[in-house]
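Rest of the complex left out; these chains stay put.
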């Protein structure tokens, strides 16, 4: 497939810069772009893109002139996403139930589903229309998977859990394992039955090897539009709001409630039984140790306002100097004291 | 199923408070409880439970009166666990070997086992009585799984590893992968064969996507009654004592020996080749970097006594103020010095 630059400009609602209308055969990042590819660039990468092998570049709307054929758009990243979709042939998946798949009694399969080799769907589960279960997926008893969803190879959904429409779950993710709940009697830990479930709402994406534990009673919930990176852990009875980002290695402890549009950066987390307001951002490696008000930008552990953390970090770096300064004061003071006698 | 409150009180060895004996049909947390449910509450949640929709509440023994029908018991959490068990129908699993399961030569299967769809049991492995292998589990050559155990979908046990009685292993856990051992010769890393195994003793629970590496020689060991949360990593030749709690993202490096009743909170860890005494607690995100004596409560990295860590954290927060204070002293001292001349 190839498209004229002007055709691509029309698709992304952009304007062609320069007098050429080259044919574009692919899409790539700046480093890997070949002479028939289009790429995109925002500052500070505009010069690098200009010097690349790419045939054309998608650039921001305030660029008046550019040394290469270019498309000027309001948001180059959004335009690049559209062009990626244009050049990416949709993955074709054979529909139907593979002969090696095992489908239990009372299972409701929607139309146009794919249940691929060695997938297992337990009794009374339900799979929505157009949903794809890759090989080695497991959907437990009475679990439900919404329509237009993809479970990649080796995803496990325990009994009774519910996933929404257009969910994407990557390989090795585990939805609905038991919460970590025990009562300790005379030094021995006895399991508290975990009889709740997990509810994943619509348009959620869950990364590889993520774990989401089922609730003790009630539900662990991930609300619509939230995106979860690889190797994240959500404990029992956690509630994550809408449109959040949870980056790799984030861990949220039991019963914590997270608002909407919250970002946890990599290797961050929150202790259990706290409430985190809407629009909060937690820096990498931070750990929330108490309730956090909406619109906070927190860092460190225990997490505190980022500005405060920066100031403390800067002070800590000047600490060896401060010590020397205090030693010097000490000497000068001793000299004065001696003099005063 | 429904039970009178007085019947439940008898089960949990508690005393009914208030003149009513309502019928209870379910059990739930405070937020989700409906008008036929029982819940439990300890301070500071007693008022919240009293205002909930629950039909009745399990409360501590020192509560004399309560606005709702209640059961007074010594330990409400333990009583709640018993009531959860009462109302949770046991999961019924078809016994026997599913026709799609693959069972090798020389395998010993106990009585009443379930080897579910697409499970694989390699040659010479042994599975104890009443044990359940969910779909996509893999039990390697000559590995042994004790009786009354559950391996959830997608658990992998490598060759030669041994799990005790009543072990529960959640999906995606990997028991017995090679330890991370290499010798570096002229900048290239050569694999050290990892010929030991893993021994998991009785009554251990292992969370989803946990990894426990096999020993170089000898065994990596988790002793009886220890509970391991999701996404924990135990390296080769680690020994974890009895009745420990290892919370999510804990990492214990090679050859470290951990005593009994030790708690590692989330995102904590220990370097290799150290010894950690009984009854230690490691705070979230802490990292033990040397031997730790028994009964220690440690925090930070490198981990140190929690009180010391708290003191240092508090001091660090006052550091910007300290800097101002030193500047002020400096000025006053300079003034005095000038005056003295």
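A and B label the chains in the order they appear, each numbered from 1.
Keep in mind that, in the parts below, contacts are C-beta pairs under 8 Å (C-beta built on N, C-alpha and C of every residue); 3 or more make two chains touch, one makes a residue touch a chain.
Just so it is clear, the model here is predicted, and its values are computed rather than measured.
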Assembly size in copies, with 2 chains present: 3
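Basically, only the chains that are shown with their structure count from here on.
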Copy-to-copy rotation for chain A and chain B - C-alpha atoms, rounded to a multiple of 5°: 120
Chain A - residues contacting chain B, complex: 100, 102, 118, 120, 136, 138, 140, 154, 156, 158-159, 172, 174, 177-178, 180, 182-183, 185, 187-193, 195, 209, 211, 213, 215-219, 231, 233, 235, 237, 249, 251, 253, 267, 269, 271, 285, 287, 289, 301-302, 311-312, 315-316, 318-319, 322, 325-326, 329, 332-333, 336, 339-340
Chain A partner contacts - residues on chain B that touch it in the complex: 27-29, 31-32, 75, 77-78, 80-81, 84-85, 87-88, 91, 98, 100, 116-118, 134-136, 152-154, 168, 170-172, 205, 207-209, 225, 227, 229-231, 243, 245, 247-249, 261, 266-267, 284-285, 313, 316-317, 319-320, 322-323, 326, 329-330, 333, 336-337, 340
